[in-house]
Every structure is written in structure tokens, then in C-alpha cells.
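I am attaching a structure below and will ask some questions about it afterwards.
Missing here is one protein chain; the remaining ones are kept as they sit in the complex.
When the chains are written out, they are named A and B in that same order, and each has its own residue count from 1.
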Amino acid sequence: MTMAKTQTDSEHEWTPRIVAYCCNWCSYAGADLAGTSRIQYPPNARIVRVNCTGRISPEFILAALDMGADGVLVSGCHPGDCHYTSGNLKLRARWAIMEKAIEQAGIDTRRIRLQWASASEGQVFADGVAKLVEQVKELGPIQEEWK
Amino acid sequence: MTEASQKIDTAEKREPRIGVFVCHCGHNIAGVVDVEEVSEKAKSLPGVVFSTHEMFMCADAGQQLIKDKIDELKLNRVVVASCSPRMHEPTFRRVCESAGLNRYLFEQVNLREHVSWCHMRQPEAATEKAWDLVRMAVARARQLDELPIKQVDVTPRTLVVGGGIAGLRAALDIADRGFEAVLVEKEPELGGHVRKWTHLFPADESGAQVISPLIRHVERHKLIDVMTNSKVAEFGGYIGNFDVKIENLKTHKTKTVQVGTVVVATGFRPFEPEGYYAYEQSENIVTLAQLQELPPRAELRRPSDGRIVKKLAFIGCVGSREPGKKGHEHCSRHCCSAVAQASADLKDRVDEVLILYQDIRTYGRGHEELHRLALSKHVIYSKFPREEKPTVHVDDDGNIKVTWTDVLTGDQLEFEPELLVLATAMIPPDDVAETANLFSLTRSGDGFFNPEHIKLAPLTTHTAGVMIAGAAQAAKNASESVIDASGAAAKAVGLMARGKVEIESTVSHVIPELCSACHTCITCCPYGAIAMDEEHDPPVAYVTEAKCHGCGTCAAACPSNAIIMYHSTDNQIMAMIEAYLCPTDMEQQGGN
Partner (left out) sequence: MSDKKAINSAMVVGGGVAGMQAALDIANQGYKVYLVEKSPTIGGRMAQLDKTFPTLDCSACILTPRLSEVSRHPNIELLAYADLEEVTGTVGDFLVTVIKRSRYVDEEKCAACGDCTEVCPVEVPNEFDRGLGIRKAIYTPFPQATPNIYTIDMENCIRCKRCVSECQRDAIDLEMQDERLEFRVGAIVIATGYEMFDVSRYPRLGYARIPDVIDALEYERLINAAGPTQGHLIRLSDGKIPKSIGFIQCVGARDVAKGVPYCSRVCCMYGIKNAVMAKEHYPDAEVNIYYADIRAFGKGFEEFYEMARTRFGVNFFRGRVAEVTRTQEGRLAVKVEDTLSAKPMEIEHDLVVLSPGIVPPQDLLRLSEKLGVSVRNDGYIDVSHHYFGPVDTRIPGVFVCGCADGPKDIPDSVTAGSAAAMKATIILSHGGQSS
């Protein structure tokens, strides 16, 4: 495979690239359950496992968008169910600020999605990925927005 | 730990020599993902000195292959692309360690749960995703650091939460084995539901016969500290060294105890079927739990006026097996057999007994016999359609009329029982969310606690050192709860008998030179693990590692980037993002 060919391929068939930050205890396990339950969902997301969504700083999301991610998903435990008591609440508090920062950079906030999916909610996780992929497909490649 | 820190230094200086092992998992992965292509491409990634694919990496042959390659090629990082790390990370970490490689230099890629099983009809997209994930993992592996392996002592004492049949059994087994147990029960008396039941279906005994000897033994045992009227108010620490604050609900006095392990046996509550089958409209419509509490008598009398019951009816699956209704989708397991026994017992005292059911689940030892006994006594079983539940009407005189469609004949039938028993669901106790929070337990769709693994680790949880037993885990009967309790006790004793346990080194660390002493981390830490080091000049934040659980919230919050979250550093995470989104030419082309 040559570089040129790869590029033309990607130009012809743009498929959204999604970075998904998942906490280990709820959403990563929920994604596992989606797999064991054979729930089929769009293959666009690449999961990055963190212990807790509280670990996710605004830079993680901005950097992903900056490097060309068409969307970023953050999926954690439901409020009140955090394995670390309240890490997800800290993330939620940061979220509004993050959305502002993204908006100011001229990026549509529909490119980022915060969801709660527990270890027993494989379907919720899968639906969340599908939803974001759909949203991002409507918005088109992120390069257009950075211009 | 001086030796360990030296190791860290040397590891950082070493050039990465990464081995990549892609697992077929039989057809599970290889049936969808082109594992050969992925492993071939991985060969050209920076730092990768070896890459292959193998039928089962977790099997002995696969494990041996990793060890051999670590030896032969002096690998200092290992990436296995197989199933979820929640399944096999401990396995592969152990393999690396047995070959002399620090466990934190291992990285796993989830190609099964997150790729092949959820993109089964898109082999090309799945292979591309697998390749991306392998590339990301290799990038992370290049950034991995060795971390010290820490061992802590296990306090030889177990906290047992809940004084029902499971909690009593667990405490007794632990104490009989020679370890201390602290048994906390919120009610004034031990014994849970079983104590209140004059009929313990599906057994011949009454609840008191079963529970009294247990209570007696527990109360007399010198190694068991019984605390009734009490609840766990605070819970902290980590495996082997938990601090528990127990509050007396009457006096509000608190007591702090240190324990090494915990058995959560908080049980269930019978569902109150409000809105079901005219439950609120008649005193003569009762739950199975209420029937179990009726005083034993020669004849069955109805609650409203004490008249002798001639016609008795049961309806099964009340608040159970309701697809789409959260917390009520599960089968409550014990009711079919309990109803079979109750009906067979009571048939001798009444003229007619009718059981309306969906499926007859008399699965256990001796349960099928109870069902046959009921049939032989002419108890009438009638199956109702799942889409069309029976209806119950109470008229102005208080007469109950049940109307339903009998599946076998297709006929619309009626029955007018003097007493209607609703076999209601087992659901978690009211304070289950509080208990879950306290011990960091997750709950499944049925509302009960999740075990560590539903098949092979049903008694342990994802909170190391905390076990679950009895109906706290799922709906089950008293005999099954007793077995659970002994099993959970074995897990607790295993930890205490060894006396030492390894704990994770994935904690956060403040770099004093970068700390601006803003206190942000101190306020956001859920565990109070960060404080100011006033001795330091100028004062800076520092982390008490034993208290740190490794959530990383502080690292994300720190405005000065002064906090490193070990094994989840900014560099490690950013390397993955970069490898995915901006691969270098070499990375992008893979094998060429």
C-alpha cells in the first residue's frame, strides 16, 4: 500500500474518526458487555481506557480535536455510581468549560459527547457511539471547521 | 523500595524493545479481524522487535511463547492484542513477571469485545480498527515505565455487613477458622428475613428452626463481635487495611475498626406490589413473604375477618420477568419452588388451590418433587400468556375475582379465591445505592451487586478485598445463600491466612518543583489522600500513596501539570491519540 493511495481512499470515503475516553469500571466494562452481547455498532470509535473520567483533562479533548479527531466521546459511570466516589462529577463540572473553549475555537460542540453508561449498559454504550457518529457525519470532517 | 526506584531509572534509559502478540482466540477474533495482516504491519512500528499471531495467547503455549521471546529477544515491553484487559490483564502481567519483566511494562489491546464481537459483519473496518488500536498500544508501550511492586499486610479481621442467614454463616465460618469477624446488622435482631418466616419454603422447617442455632453460635463465639442496631457509616482504606466507622443507630455513638477484608451480605427486600393485581384493594391479597410470616395454624384464615379460606390462589412473577422495566426484568428464582411447596402444604387445609404461572422453574434439588407433590394433591396449575397478564377485580363486598386466559386450552377462565397470594420479586434493599457507594460496588440490571466475573468469580467484586454473598448478589433462596456465605468466607480467609497482599502502584505523585501550592488537588481528591507538606520549603502538595486509589482526578485538575498519574500519564495517553490520528509515515504504512 502506498501513501498516495491511502490518501485518495480517505478523500473518497471519509469516515469519522472518534476518540472515546472510557472509565475502566463502568463504561469500558459496558463496552465489553456490548461485545459479549454481540451488539453491533459503528466501528469508528477507538477507546482509550482511563481509570476514571475524573482523569480526563480539557487538554485531552482539545488535543484530540486538534490532531484531527472528528469527534470525542467521554463515557463514565452514572453520577452517584463512580467507583472513585465523585471523579465523574469533577469531569461534569469541567465539561461546561470545555464546551465553551471548543466553541471559541470555532468547533461545533456537537462533536463532543458526554454520556453515562454503567457496566450493565452495553446497549447504552453502543447507542452513544452510534449517536455521536451520526452527529459527526452530519457535521462533516473536522478539517473544514479548523480552517 | 530503594531497589525498585533504581529499577525505574534503568527502565527509563532503556530503548524500547517491544514484542507484539496478536491472538486469534480461535475464531472469536480471527474470524473477523485479519490477525495476520495486523501482526505483520506491527513489525514495522517504532520499537517493535517482534510481532506474531497465535491461536490462544492465554493458553500455556501462548504464555510460554511470551516468556521465550522476552528471554530470547530481551523484550522490555509486551503488547498482547486479544480480549478485554478486564479478562486477562492479570494473566499476562503474571506471565511477564515470571520472565522477569515488570508487570507495568505490559499493555493489552482489546480486539475481541471492542472489535470482532461488535463489528462482526464489517471485517475490513474491524481490521482497520484493530490495526489502529495496536498502533496506539505500541505507542503507549513505548512510554510505559516500570513501577514498584508493593505488598501490604492484611489485618486478620473481617467485616461482615448484614446479619441475615448469609452474614451469620460467613461470620461463623471465618470465626471457626480462627479469624475475627465484626458482624454489623442494622435491625435490633439478627436473623434477617428467615427469622420472621414461620414457613421457610421450600423446606419443611420454619425459619426459626434454621436460624436460631446459627444466631446462638454467632452470639456465643468469642471471635465474633456482633453489632446490631448498627450500620457502616464510613468506609475507607484499601485491601488488607480498611478503616470502618460503625454507627449505632440508636445511640449514634460510633466505633472505628480496622479490617482486612469485607463480606457484604445485605440481602434483599420483597417487592411491595403496589399497582399490581388490586393489591391495595383487599387485605386478602397478600405477598408470598406475608404468607410466609402467617402464624402456623391448623387452618388457613383470611386476614380481613379471620374466615377460613376454602379457595386459595397464587399468581407468579409479580414484579419479575418484566422486559423493559428497570429493576424488574430478572427472574426472582426462589418463588416457583416456594409456591409449589406452599400450595402442596396448604392444599390439605383448603378445598382448591390455583397457581397462575408463566413457566414453572422448580429447578433445585427436591424442587421438582414439590411440584409433583402439588400436582398429585390436585393443585391446579394454569399458564397465562406473557403478553396478557391475569386481571384481579375486588367488588364492593370485598370478593376477589381473578380472570385470565389459560394458555393450554385458550379459554378465558375465572376464579374467586378468598385469599390471593402474589409471588413478588426479590429486589435490593432500599439502601442498596448507599451500600454500593460505600464499598465502590457496581450493580447489574437487577439492582443487585455485580460480581467480579459472573461465571468464575461470583463471590469477589471489583473492589479488591470486598466479597458479596447471598441475595446481595442476585435473587436466590436461603440454602443457596448459605453456600455463597461459606464461599465468600473462604475468599476472606484466603487473604487473611496469607497475611500479605500485593496492591496497585498506580497512584499519583506530585512533582514538588512544579507545584504552585494552589490546593486544587487537595480539594478535588475524593479520598483525602493529598495534603500540604509544610516541612517542604516552600510548602507543596504531597500524596499519601496508601490512601490514593488512583482515579487521577488530581492530575487532570492540576493547573501546573505538577501531578503524574502513574501508568496513566499525560504522555502515555497523548501518545495513543497521536498514534491514532497523526501516525508517522512508518506507522501509517505498516508492513511496507
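Just so we're on the same page, a residue touches a chain if its C-beta (ideal position, glycine included) is under 8 Å from a C-beta of that chain, and two chains touch if they have at least 3 such contacts.
Here the structure is a predicted model, which means the values were calculated and not measured.
K.L.:
Of the residues B:L45, B:A203 or B:I503, I need the one that contacts the missing chain.
P.N.:
B:A203
K.L.:
For the chain left out of this view, which of B:H27, B:R220 or B:K253 touches it?
P.N.:
With B:H27, B:R220 or B:K253 as choices, the missing chain is touched by B:H27.
K.L.:
Please pick, from B:R361, B:H462 or B:H567, the residue that touches the omitted chain in the full complex.
P.N.:
Looking across B:R361, B:H462 or B:H567, the contact with the absent chain belongs to B:R361.
K.L.:
For the chain left off this view, which of B:T198, B:Q290 or B:S486 is in contact with it?
P.N.:
The single option touching the absent chain is B:S486.
K.L.:
Just checking the interface: what residues of subunit A touch the absent partner chain?
P.N.:
Those residues of subunit A that touch the unshown chain are 33, 36-38.
K.L.:
For subunit B, which residues reach the chain that was dropped from this view?
P.N.:
24-28, 30-31, 55-56, 58-61, 63, 83, 87-88, 90-91, 120, 165, 173, 176-178, 203, 205, 210, 213, 320-321, 323, 329-331, 333, 336, 359-365, 367-369, 372, 385, 407-410, 444-446, 448, 451, 453-459, 473-475, 478-480, 482-491, 493-494, 497-498
Just so we're on the same page, only the chains that are shown with their structure count from here on.
K.L.:
How many angstrom lie between the CA centroids of subunit A and subunit B, rounded to a whole number?
P.N.:
So the centroids are 26 Å from each other.
K.L.:
Flag every residue of subunit A that touches subunit B in the complex, lowest number first.
P.N.:
1-3, 6, 15, 17, 19, 24-26, 28-29, 31-36, 38-41, 43, 46-52, 54-57, 59-60, 63-64, 67-69, 77, 80-81, 83-87, 90-91, 94, 118-120, 126
K.L.:
Enumerate the contact residues on subunit B facing subunit A in the complex.
P.N.:
84-86, 110, 112-115, 117-122, 125-126, 128-129, 132-133, 136, 433, 436-437, 440, 442-445, 450, 462-463, 506, 524, 526-527, 549-553, 555-557, 565, 568, 570, 573-574, 576-578, 580-582, 585, 588-590, 592
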